[in-house]
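All protein chains but one are shown at their positions in the complex.
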Amino acid sequence: MTEFGIILLSAVLVNNYVLTKFLGICPFLGVSGKLETAIGMSFAVMFVMTLASTASWIIQQLILIPFDIMYLQTVFFILIIAALVQFVEMVMHKTSPVLYQGLGIFLPLITTNCAVLGVAILNVQQDYSFFASVLYGFGAAVGFGLVLVLFSGLRERLEAAPIPEVFKGSPITLITAGMMALAFMGFAGLVKV
Amino acid sequence: MELLYPVLIFSLLALVIGAGLAFTSRYFHVEGDPLADKVDALLPQTQCGQCGYPGCRPYADAVAADEVAVNHCVPGGERTMLAIADIMGVEPKAIEEEETAPVVAYIREDECIGCTLCIKACPVDCIIGAPKQYHTIITDHCTGCTLCLEPCPVDCIDMVETPELLEHWSWPVPGTKRAVKAEKRKAQHDGREEGLDV
Amino acid sequence: MFEFWHKIQQSLSIGSVQSFTGGIVHRNQHKVTASHPIVACALPELFIHPIKQHIGDPCEPIVQVGERVLKGQTIAKPQGYLSVPVHASTSGTVTSIEEHTIPHPSGLGLISIYIKPDGLDEVDESLHPLPNYRSVDAVELRERVRQAGIAGLGGAVFPTFIKLVRDQKNPIETVILNGIECEPWLTCDHQLMIEKAHEIISGLDIILHAVDASKGIIAIEDNKLDAVKVIEKTLADMGLNESVEVRVLPTRYPQGGEKQLIQAVTGKEVPAGGLPLHIGILSTNVGTSKAVYDAVCLGEPLTERIITVSGDAVPKPANMSVRLGTSMHFLLKQCGVESFDGIKVLHGGPMMGELLSTDDVPVVKGSNGILAMTQRNIMRAHHEEEPCIRCGDCGDVCPAGLMPNLLAAHCKENQFERAEDYNLFDCIECGACSFVCPSHIPLVHYFRYGKGQVAQINREKEFAEASRVRSEKRDARLAKELAEKEEKRRIAKEKKEARAKALAEKEAAEQASSEVAAKPEEDT
Partner (left out) sequence: MIFLSSPHQHGGNSIQLTMFSVIIALIPAAMVSVYLYGWLAVFLLTTCIGVSLLTEYLSLKWMGKKTDRVWDGSAGLTGLLLALVLPAAVPWWMVIFASVFAIVLGKQLYGGLGHNPFNPALAARVVLLISFPLQMTTWLVPMHMDASLDMYSFMTSLKFFFLGVDAVQQTWDAVTMASPLGYLKTELGQGVTVSEALQQYHYSTLHAFIGREAGSLGEGSALALLMGGIWLMARHTISWHIPLSYLATVAVMASLFNVINPDVYAPPMFHLLAGGLMLCAFFMATDPVSSPSSGIGKVVFGVGCGVLTWVIRTFGAYPEGAMFAVVLMNMATPLIDYYVRPRVYGRKRGRQS
């Protein structure tokens, strides 16, 4: 039980995907302009990452290892995750329009961004059990979502600020992201992994 | 031979997945969402045709189909443009024409010859009149589209600025240029030289 | 001891149960006219009566130019439900009916009735006094209050008769008389309570009777203890101290706001979008109560009111009894103002009053104070706006529990949906936030701007919707006309074809017959 807790905490705070592993930077910068969008995106990522770690674990155990084709790992993961996300998007569109309004539009954006692929590959590298890998995927996504939502709040505030012309847009956003990463360093050592 | 297996497995998997996706896309097909309705709801419905389309709905259809930029609605102004850009998920574009004060059409009745041409041109049916009778405009319904000006053979229609109503008066932005500009316009309107400084 | 405890509470900003949230304490009340006796204002040369002096629908003039009117005669009758009539303030002749600037921040005008007094001050006696109001039916009392043109004299000018209902679902239990007068400078209610305590309490009694309420509360702030004494004594003299209670509240702004007063007195809150009626409370100003007494017991409609004329540019400030329609220019001259250069006129108190663009404006029912301030003094409050440091002082003093700094920021960026999400329309525009803002941000101005813009957007939306319907109907009509035309053309064509066919047949027949006819010829 403690082990799972540590996995979760480490994925959310200490080894945050965005701020310490620098994965998933493009949605982090791209979809953080508005709070509502960021929240939708966070849930979509949580959904996809959990799904991706599940699917990749199954593919790993059922196909890659038995057939000894580990070198095709990346290709297989991309294929399976992309297809899965597309599938889920279509089903969601039909069956639950409300959920689709919230998540659906973000799903194609993140089919296989580096964070999603990263979670699949890191899972395999760390040789987690099935539950651990699902939990790790979920935790990483929660960490991503947390940072994304915090960041979008800050960015909404920056929108209104009289920032010097040359620093408007990406520069100030990146500076802020850097400051956030520094602050997250405070969590270092919280969990000894 | 060693290469064949992986390729085979991969192709097989891809094939299965592809077939599955194709099936789902057919089975779970959803009609496209009514984007044009949303855009249409934002337009001011003046039906003025300044966008180059014969009315608001056609322009909304064209915007929703991504055929035309979002900045062609002149009466809607910046606010409408920003709202449409938001819905369409595109970058806002500045409106080329300048925003003007709201106007309504007014018929100088003693010059009107009662030709009914303007009645036919009005997109919102707000001109009353019969052949050989004076025509008049229901000011409350006039959208200020100016479409009635052209067909009038005797040029008896003017566009007049809508008077500032006490109930519709609203505070300008505090101490900004806009407030100063509004004041200047008002001063000119009243025939005063220059606005008083507080 | 009580005061000391209260100071501690205030400095720690812990609200006691019996108080409203937020609020500020004015260190300098500027109540220069306190205990100045009420003096009557002289008769001006012209009266100007705007046709709308209350919240609601404007009235319609029912007098002609050149007509002679008497004091108290109805000169404009109400249009619609939420409306009360306007009466002439003295006898005289109607000289014109045209637009005149009214006390409004826009400086715009409204149709007004001009009356030139003849100095006789003849009274129109169409309203009979009803001194035995206890035996009068509630409906009749209500109608009387409406006919007398009474609207809330505290400044909001909401037609009073609307409040005087006996609703089975929401029976009114408590009537609160508002003698708070929390704005600096103003003292008209204070002086009214001292001089007209009997009338005020009788008015309260009439209202209690009209709505069948059992309890009356007269709320007075603790900076007017002399008024408290007078009221308490009068209550005892009238034998009403059982049902009517005097409640002394600590001085705090905006305690005089209806919602805040109800919260301070009863601890209850008026639900958002609701009326005090919904929680069984009726609240009205002491001036209104006196006007109700005048209307019912004396049969006098609302033609004059008490106004504080004060300000740092007024040499002889006074509490004056002024006939409605008197020009503020005239009023200020009466109080010794000689030159109007560098002077700004405020209509109302400094916290919620309007800055007038001209002093040629008539006194209306809602005028509780006229303050002539030096421009320098006014501009000190309108310091240049500095960046918001988000200190949150504005939120601490907001009696509505809003977050003014964020609200203003959203209004400034034209994000009105966000602003509405932050409850823009719950703002009562009391000005406490702007008062405490260290950055001198004109917060109230931003809220007013935002409210105006939202209203305009809604109007435009409605108009667009209506235009769309009209346009669609027109298209449908055109399509129908086209279809009908097509149909007609088709029918015409068919007829034509039929006719052509018939003709052809006929011709053929004729030919045939001629042929037949010819044949025998041939045969022959």
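So that you can tell them apart, the chains are marked A, B and C in the order they are listed, and the count of residues begins at 1 in each.
We adopt the following convention: a residue touches a chain if its C-beta (ideal position, glycine included) is under 8 Å from a C-beta of that chain, and two chains touch if they have at least 3 such contacts.
Note that this is a predicted model, so its numbers are computed, not measured.
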| item | value |
| --- | --- |
| Among the chains presented, those that the missing one touches | A, B, C |
| Selected residue (touches chain absent from view) among C:51, C:162, C:346 or C:364 | C:346 |
| Listed residues C:54, C:71, C:259 or C:323, member touching the removed chain | C:259 |
| Hidden partner interface residues of subunit B, rising order | 171-172, 174-175, 179-180, 183, 195-198 |
| Residue numbers in subunit A that touch the chain omitted from display | 35, 149-151, 153-154, 156-158, 161-164, 167, 172, 175-176, 179-180, 182-191 |
| Absent chain, residues of subunit C that touch it | 11-13, 21, 24, 105-107, 184, 259, 263, 269-274, 346, 348, 350-355, 357, 373, 378, 380-383, 386-396, 398-403, 405-406, 420-423, 426, 429, 431-432, 434-440, 442, 444-445, 448 |
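Simple rule for what comes next: only the chains that are shown with their structure count from here on.
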| item | value |
| --- | --- |
| Higher-contact pair (C-beta pairs counted), B-C versus A-B | B-C |
| Distance between the centres, which are taken as Cα means, of subunit C and subunit A, whole angstrom | 55 |
| Inter-chain centre distance, subunit B versus subunit C - centres from mean C-alpha coordinates, in Å | 35 |
| Gap in Å, rounded to a whole number, between the CA centres of subunit B and subunit A | 40 |
| For subunit B, residues contacting two or more additional chains | none |
| Residues of subunit C defined as touching subunit B within the complex | 104-106, 108-110, 344, 355, 357, 375, 378-379, 382, 385, 412, 414, 442, 445-446, 448-449, 451-453, 455-457, 459-460, 463-468, 470-471, 473-474, 477 |
| Residues on subunit B engaged by subunit A in the complex (per definition of touch) | 5-6, 9-10, 13-14, 17-18, 20-21, 24-25, 28-30 |
| List of subunit A residues in touch with subunit B within their complex | 63, 67, 69, 72, 75-76, 79-80, 83, 86-87, 90-91, 93-95 |
